[in-house]
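Okay, structure first, notes after.
All protein chains of the complex are present and in place, except for one that has been dropped.
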Amino acid sequence: MLKCNGLTKAYSKVLFENLDLELGSGEIAAITGPSGCGKTTLLRCICGLEELDSGSITLNGEDITSMRTEDRGVGLIFQKPVLYPHLDVGGNLRLAGGNIEKALSEVGLEGFSTRSIASLSGGEGQRVALARALLARPQILLLDEPFSSLDHELSLRLVEDVRAVLKLRNCSAILVTHNKEEATKFADIILEIF
Amino acid sequence: MKTNSLIFALLLMMPAISGCLTETISKEFAGDQVMVPDMELVIVTYDVSGLTDSMLSEFENQTGIEVTLIKLGDAGSILDYLLQHDGAQTADLALGLDNTYLQTAIEAGVLVEHLAQIENLSDSALEPYDGPLAVPFDQGWICLNYDTDKVDGENLTIPTSLWELTQEEWRGKVAVPSPATSSPGRAFMTITTDYFSNDDDNSTEWTDWWSAMADNDLIITSGWSEAYETHYTGGYGEWTDGYIGDAYLTVSYCHSPGVEAYFGGNWTHSAALDLDGASFHQVEYAAAIDGGNLIAASAFIEYLTSEPVNVNMPIENYMYPSLEGMDLPETDGFRYHSIIPTNSANVSMNTIAAEMDSWILDWNAAVL
Partner (left out) sequence: MKNIGGKLSVLAFSSIVLIPLFLALDRLVWVAGFDPVQWFSAIEANHLSQGSVGFTFLQAILSTIATIVIGLPIAWQLGRYKWRGSGLMRAILTMPFVIPSIIAAMGFLAFVGPHGMGFRADQDTHLWTLIIAHAWFNMALVIRFTEPVLSTLDRDLEDQLRLLPAGKTLWGKLRNLWIPLLTPSIAAAACMTFIFSFTSFALVRWITPLESTLETVLADVGERAGISGYEVYANDLVLASSLIQFTVMLASLWLMSWLQERRQSLLPQASENSNLKANPRGLLILVPGLFFALAPLVTVAWSSLRIPVREQGELTYHWGVEGWVEAWSGGYSNTGVGDALLNSLGYAGITLIVALPLGWSLAKTIHELELSKSRWSRFLDVFTMLPFAFSAVMIGLGVLLGILKLDGELNSLWLLPVLPHIMLTTPFVVRIMLPAFRGLDPSYDEGARILGLSQSERFWKIRLPLLRGPLLVAITFTLAMSLGEFGASWVVARSGEWDTLPVLIDSLRSRTGWDPLIQPTAAAAATTLMLITLLLFMTVERFRPKGEGGMF
């Protein structure tokens, strides 16, 4: 259960002001809007990678507003899969700990644990990133336009798969995207920013 | 007329030496000047402070001979240089070989009889060597120097025998340059070979003393300046960076305290140890090199041993002159704080040349 109250962030222009957001457990939300309007920044603020000007964030009853990123229990998937090339797939997953083989089969990548990062396609890479993020057992998973660099068919397929896994695990998530079709397919709730 | 006597004589001999040379050499008599223009002189020397620019330019003005210097590390380097270039010498004059190196140079045949006419060399300067192959231009006595503030002040008394230095109170307080890499060090080692053969103790050798000193934390440095400047407390070292100051006794010249006083405004706390048999008479030589320009070399030798130049040896080169009747100046206590030892070690040049290699080997074995 995520509760955001009065979030405000401004750089040279105001990105968001007095934003309230609430997400129930197991719920999946999507935030859409044009590029540059602050969606990514919002996610990064929830993670703690960037600082809010004002506001508070509560996650499952705990106030995480001033917590370190490492302690918040939030997961993030980036636009391009951030995999460490000096480790193989298994090594990357081990950064999260847990049952690697199970996680791989969940995302449809059985037997991939010894593959090198360089040999993965874009879609495969995002699946590994997802598997790793879920292995970390986050209280909420944030996704920053992870499907936008993939081709249309692949991305839609991935959207469905990812939603299925999240629902299976009853994991809340927020997806940021500029693609309305993705948002509709993925989320229970949609937030539009103008 | 002394300066131009040689040149004059040579010029008379010119036709005998080479016909074409006569045409190129012009004579100009302007008072005491005789010019031999278009000649070059290459001097190989260690970094002798006495060869100042003014001294060299005066020589050049007087004779028209252009001088270039090859500056090496110390007296030993000069010998090395001559031996390295045997058969293909590039220098005309060797300046700074002393009586611990001269015999080896003579035996190697790298020196040649000079043509200079010199009078008035003192007996002491001629004492180690009085021959045609090398001319003494300065001299000194190597001996131990001690810090008067520390010795004869603290628990230490002025030593009356070298064996005292192996006692506990002298542990780590003596600094000596290595004979392998330093010519004063070499001279000091020579002193010890003679000192311990003359003492009453027949059961010990000089190498035993060195071993005992090594056991007593003797500081052995690579050169004189490390011993005197970095370790010795009695000298100018305390004003330098890198000063350690842990030795109260070191090897230097018997007139070093005089030099200290001269530069210190008639004040020093260093004194020379006048211990029987524990000093060495060192003479430095100018020698013409076989295969070099004999005329130019000889002209310089005459110049260096002429009175107006040689009298400056103490001030310019911190050594005694080699001419008769000359002494250290009295200014600022230079003469007052210097001593000439009454009883030096007596080791001939031949002995040194013959024994030096085995001495160094024995020394190495003793101190390791």
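So that you can tell them apart, the chains are marked A and B in the order they are listed, and the count of residues begins at 1 in each.
We adopt the following convention: a contact is a pair of C-beta atoms (placed from the backbone, for glycine too) under 8 Å apart; a residue touches a chain by one contact, two chains touch by 3 or more.
Please read these numbers as outputs of a predicted model, since none were measured by experiment.
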For this session: Consider the whole complex, including the chain that is not shown, and state which of B:Asp80, B:Asp130, B:Glu169 or B:Asp327 touches that chain.
Result: B:Asp80
For this session: With the full complex in mind, choose from B:Gly109, B:Gly265, B:Pro308 or B:Gly325 the residue touching the hidden chain.
Result: B:Gly265
Exercise. Who touches the missing chain here, B:Thr230, B:Ser279 or B:Asn293?
Worked result: B:Thr230
Exercise. So which bits of chain A touch the chain we can't see?
Worked result: 47, 49, 69-71, 74-76, 78, 80, 82, 84-86, 94-97, 132-133, 136, 138
Exercise. Residues of chain B in contact with the chain that isn't shown?
Worked result: 42, 47, 49, 51-53, 56, 68-73, 76-77, 80-81, 83-90, 178, 180-181, 219-222, 225-226, 228-230, 236-246, 259-260, 262-265, 267-269, 318, 357, 363-364, 367-368
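In the analysis below, only the chains that are shown with their structure count from here on.
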For this session: Averaging only over C-alpha atoms, locate the centres of chain A and chain B and give their separation in whole Å.
Result: 86
